[in-house]
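Right, subunit A next:
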Amino acid sequence: MLDIKNLSVAYGERLVLHRLSLELPAGQILGVIGPNGAGKSTLIRTLSGILEPQSGQVHVMGYNLPELNPTQRARLIAVVPQANQLPPAFTAWETVLMGRTAHLNWLGQTSSHDDEIVRQAMQRTDTLDLADRRVGELSGGEQQRLLLARALAQAAPLLLMDEPTAHLDLQYQYNLLQQIRGLVTRERLAVMIVLHDLNLVSRYTDRVALLVKGELRALGSPKEVLTADLLSQAYHTPLQVLSLEKSGLPYVLRSNSPLMRACIKPSSKSSASIRR
Partner candidate 1 sequence: MKNTARPYLFSFLLLVGALLLSVAVGSVSIPPMTLLNLFIGGVTARPLTEDTTTLSTILFNLRLPRTALVAMTGAALAGSGTSYQGLFRNPLADPYLIGVASGAGLGAVLAMSANWPYTTLGLLGIPLAAFIGAILTVGAVYQLARVRRTIPTTNLILAGVAVSSFATAITSFLMINSTGEMRRALVWLLGGSTMTGWQPVIALLPYITLGLGTLVTMGHALNVLQFGDEQAQQLGLPVQRVRVTIILAASLTTAAAVSFSGVIGFIGLIVPHIVRMVWSSDYRHMLPLSMISGAGLLLIADVLARVVMAPQELPVGIITALAGAPFFLWVLRRAKQQHLW
Partner candidate 2 sequence: MKRITFYFILLTILSLLMAACSPAAQAATPTPTTSPLTFTDGLKRTVTLNAPAARIISLAPSNTEILFAIGAGEQVVGRDDFSDYPADAKNLPDIGGSNGVYNYEKIASLKPDLVIASELNTPDQVKSLEDLKINVYYLSNPPDLEGMFTNLVIVGELSGHKAQAETLVDSLRQRVKAVQDKVAGITTRPTIFYELDATDPAKPFTAGPTTFIDQLIQLAGGVNIAGSLSSPWPQISLEEILVENPDMILLGDAAYGNSPDQVKQRAGWSDLKAVKDGNIQVFDDNLVSRPGPRLVDGLEILAKLIHPELFK
């Protein structure tokens, strides 16, 4: 679905992404992690057409991305940006309806088909009851869910998400990620999701890409990438990774945290050395 080869992106003189290569097939959720300034948002913005690659190739479903115009691109890629200010005057319904832009004509005429898609998207994100309210009156979390609904309404096979859980209550964080998991499975979407919470990454992604200073440090399953070595080095802080009993999934915490000294035993499979 998404095929990136040796992608380099620069801001003027400064190289922000350096020869990045990865593939994302349909039906998979790829988590992108890394410290601030690693290039995660840059990657999202390049894929969505805001930034131009300096070199390298990007293909989505076989289409050469830089050659597409914005409308064509939007039919393939939908973006859930970081929660920022949405225009306060539109209603929630109207906001989600904007997601249909790539499928509408110049005048923006919508049909009942568009309405149905919007309704479904809002239902899935639990925002349908907010439909007639003005966005300016909604909370940060509600706005975030609207952004997801809007991206869903776009009905694109590739979803890029930049910290979509940032303002959400815990229940909504889990809900959202579970929704995405469901969508990916049912509709064979491909999702690239930037997340800060490493344990959410562990639980809800199929593969993980670790970016540090514009380079792809590691790419693999959560177990392979979420190791104490890699993470401690990347984040410049001593981290310990445990293996949860029931799922076997990695669990990341700071070294010497009180939790560690409690009843959970470190697994023999995970890296035993703890960086001081």
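Convention: a residue touches a chain if its C-beta (ideal position, glycine included) is under 8 Å from a C-beta of that chain, and two chains touch if they have at least 3 such contacts; residues count from 1.
With respect to how the candidates were assembled, all candidates are chains of the complex that A comes from, given by their letters.
Everything numeric here is computed off the predicted structure, so don't read it as measured data.
Asker: All of 1 or 2 belong to the same complex as subunit A; which of them touches it?
Answerer: None of the others touch subunit A; the one that does is 1.
Asker: For subunit A, which residues are in contact with candidate 1 within the complex?
Answerer: Listed in rising order, the residues are 45, 48-50, 69-71, 73-75, 77-79, 81, 84, 86-90, 94, 98-99, 101-104, 106-108, 134, 136-137, 150, 154.
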